[in-house]
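I am attaching a structure below and will ask some questions about it afterwards.
All protein chains but one are shown in place.
Entry: chain A
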Amino acid sequence: MDYTATMFKTQAGRAVAGTVSAANPNSPNLPNSPSPFGLHTLALNHVNFVLGEGETIAVMGPSGSGKSTLLHALAGIIRPTCGTVTFRGADLGTMSDADRTKLRRSTFGFVFQSGHLLPELPAVENIALPMMLNGAPYRAATDAAMLWLERMGLKALATHRPGEMSGGQMQRIAIARALAVRPAVVFADEPTGALDQSTGREVMGILMAAARDNGAAVIVVTHDPNVADFCSRTVTMQDGQLGEVTR
């Protein structure tokens, strides 16, 4: 798939996509020195990362180790202070904000801990939303969304709003929403963090099966070794550095 990241330094947060880079790559910032744009610690330190086509990777590590920063850097939400993230030959760091936004919209999918569904939209429209953002007309987008709902076994909830669903149901809707645009990569940040173990397993099973069927690669940030077991590879983060776990 040609998705590689070589990041010597990346600072956490505050890097508004496309408007401010965390720091100039050539700036003589020392590791762990405050960013010129605020007091931000160095979250990633000499990270090399390669993702293969349809590969599933779990990123584990203690709190504050830089997992989410890695996810944000890989998804082009923040730019590495020093280094590159390359996706299909394009350097995300040099892309314009509009191009990175377009890339996220059409090529990446996101699943978060608490679903983050829009509370005003019924389930079917929550799933249809990314397709509509890509320019699909309402009818086509909602028809496709209905197919996803059927696949998730949630057709009966099509007109229900997130407030009327359980955590597991919301997470399944979030998975459908992430995969509806047929992304090349799905980023999942603690996707089972708000669920009980059994529902979490069920949700992970659905995520992995749906991603596999669509040929999408998955990067899961998690604390839970049971969740990591769903992935073909596990890497660990410790003090901003990446290590490989062999199984």
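As a convention for this text, a residue touches a chain if its C-beta (ideal position, glycine included) is under 8 Å from a C-beta of that chain, and two chains touch if they have at least 3 such contacts; residues count from 1.
In this text, contacts and distances are computed from a predicted model.
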If you had to name the missing chain as UniProt does, which of "Myo-inosose-2 dehydratase", "AIM24 family protein", "ABC transporter permease" or "Xylose isomerase-like TIM barrel domain-containing protein" would it be? "ABC transporter permease"
Identify the residue among A:H116, A:H160, A:R201 or A:R233 that touches the chain left out of the display. A:H116
Could I get the residues of chain A that touch the absent chain, sorted low to high? 12-17, 43, 61, 63-69, 72, 75, 77-78, 98, 101-106, 108-110, 112-113, 116, 118-122, 125, 128-130, 132-133, 138-139, 189-190, 221, 223, 237
